[in-house]
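Here the complex is missing one protein chain, while the rest keep their positions.
This part shows chain A:
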Amino acid sequence: MASEAVCSHRDPMLKKRDDFEDILEERRNSSDLRYALKCYTPVLYKQLTPCTASDLKNMVLCSTQVHFVIAQVSKETGAAPEEVQAEASSILEEMAHRLQLGPIRFFAFVLCKVFKTLFRSVCVNEEGIQRLQQSIHEHPVVLLPSHRSYMDFLLMSYILYTYDLALPVIAAGMDFMGMKILGEMLRMSGAFFIRRSFGGDKLYWAVFSEYVRTMLKTGFAPVEFFLEGTRSRTSKSLTPKLGLLNIVMEPFLKGEVFDVALVPVSISYERILEESLYARELLGVPKPKESTSGLFKARKVLSENYGSIHVYFGQPVSVRSLAEGRVQRGQFNLIPRHIPRRPSEDVQGFVNDSAYQLLRAQEENMVLKPWVLLSSLLLRGGGMMMEELSEGAVWLRELCRQYGAFLHWPDHVPPAEVVSSSLDLHRGLVTISDGRGAGLTAEEELLSQAVIILSCASYRNQALHVFVRPALLATALQAAGSAHKQDVFNTFNFLRNMFANEFILCPGAAVQDFEEACFLLMKTGVVLMEQEEVLVTENGHRTITFLTSILDPFLQGYQVVCRFLCEASTESLTEAQFVPAVRTFIVRLLLSGRLRYSEVLSSDLQKNALAALQRLGAVHKLKRCVCVPTLKVNTVMVNSLEDTLGKNRPEDEPLTNANTCLFLCVQVENFPL
């Protein structure tokens, strides 16, 4: 295990990645039942203390940590210790998994059938599996998959079962428990349920964290959770949630285990099952409550083709090497380790940085399908000729490769064929130019087309991690108003700071990011460094235009949010009202043709913009009454931020009519689809 694995490489072209193996292939040729009943003997942690799921519960309830908090709570609330103990016990009952092999076999059987229907292939890097197996034997392991679909954790367990690896226990949100039978089934296949928020509930936190730590320390099973905390509706990595990462790192920092291995896992879907569901949700159609019957209704998805899935098990990252020279482990020497304490500042910083590094490791191993490139091109607006699209795709493919993207492009097939088969898979999103709904109001039409735009955007977003740094630089180059390196850097830094909630940009790494971006642009001949100047070359304009176009929707989106806040600042706006209000505002702009990108309708973007403004101190949450905090806008500051963002857009670019850019048109002429 090495920590270098998560550091960015100097030349991304040199990144070495493992080959994939399709695990469905064998399933198509042999009995699923036999597979589900196969002999399962995983390699276990070498220092495993064998115990059952119920032993675990006992260990947690008897732990000094939980006892300490029980005593504390009982003292504070005046409740009898027995009562608090009983509460702890019921919390644990609600939370705990009941991992058993039977349900796993059942799932294995069902999932075989489902996967074979839905997907062309499920590809896994077997070298990663071998590394994982080694890690499981040597250290407690934490699996950190990306989260794009409900499918993710079933898929993970399925793969681990297939490869005879120890099945993980999975931190799942409480909402799953609502699904009666399924919830219990998931519990028996290793899911444990955590409440979405438990603010100041000490007892809950103590039981929960001790439960996770106990599983980790005993080596009971790999612990799996999602760093992003929830499914990303936009296919962009979400900024990490640190709670669980803190918990799993603690046993190492406190010396209770020699090391912990963190394994980032990148799951890439060629076509996401929840594609339009997400888009609707982002547009404000509330998501259906998870229910078993809802799942059955969703079975029509079974009749569609969702292409392939690529699962890449990344290089295990040793917490020990991450912490080397970063954290003084001696800081835990003077207070008994079972007394809960807020992590010190250096630990917090360390966990935060590690989380970003891990997310980047996850991003780097995300497999990009041709469609990701196509949607990036198509989203730039207007219709496109097939030849133009093909040509653009080939150009973009080379750019991607040079930037180190993990691109899965079948090189032996002519590009036109790749493009058309890709379009075919996503035919729900690409239409012939006359596809205009009849009898809808302008707003309804706008929203139904936005669904398509947002779905497309989610594919383009898959490539954002590849382009975000160069794109920030490209935008900064246009906006800085000077080619002086320091000016460019300042603008770059401003943008980077502005978008810190939007993209995965490691905190405090502005200089590295800038250098990385410069390196990539220089390498591809887009810019020249002359003394203290950064100059765009003659050939570089195409790349610069493409890169700025990637960032443009975000730039405009943030601007619009700023404008909205300035205009709405007189009224008392609550946080809950913000999204609907800003949406109405944006719809108005779009309909009047004053805004170009309907992508801005995404509530994700709106919320990120608000979070960024709060982080920058331009908006404050005011707690007048207990339950509804209102937003206090610093109009001057927001105005100036909007102006600065506005500077980044070239003045001469005319705003295209909103309606024309809502269509993704592929002119079908000589190409049969």
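Here, a residue touches a chain if its C-beta (ideal position, glycine included) is under 8 Å from a C-beta of that chain, and two chains touch if they have at least 3 such contacts; residues count from 1.
Just so it is clear, contacts and distances are computed from a predicted model.
Colleague: One chain is missing here; what is its name in UniProt, given the choices "Gamma-tubulin complex component", "Alkylglycerone-phosphate synthase", "Regulator of G-protein signaling 6-like isoform X1" or "Eukaryotic translation initiation factor 3 subunit H"?
Modeller: "Alkylglycerone-phosphate synthase"
Colleague: Specify the residue from the set A:P81, A:G255 or A:P580 that touches the hidden chain.
Modeller: Here the residue in touch with the unshown chain is A:G255.
Colleague: Of A:K241, A:R337 or A:H408, which residue touches the hidden chain?
Modeller: Candidates A:K241, A:R337 or A:H408; residue touching the omitted chain: A:R337.
Colleague: Of the residues listed, A:K113, A:R329 or A:R542, which one is in contact with the missing chain?
Modeller: A:R329
Colleague: With the missing chain put back, which residues of chain A would touch it? List them for me.
Modeller: Residue positions of chain A that touch the missing chain: 47, 255-259, 328-330, 332-333, 336-337.
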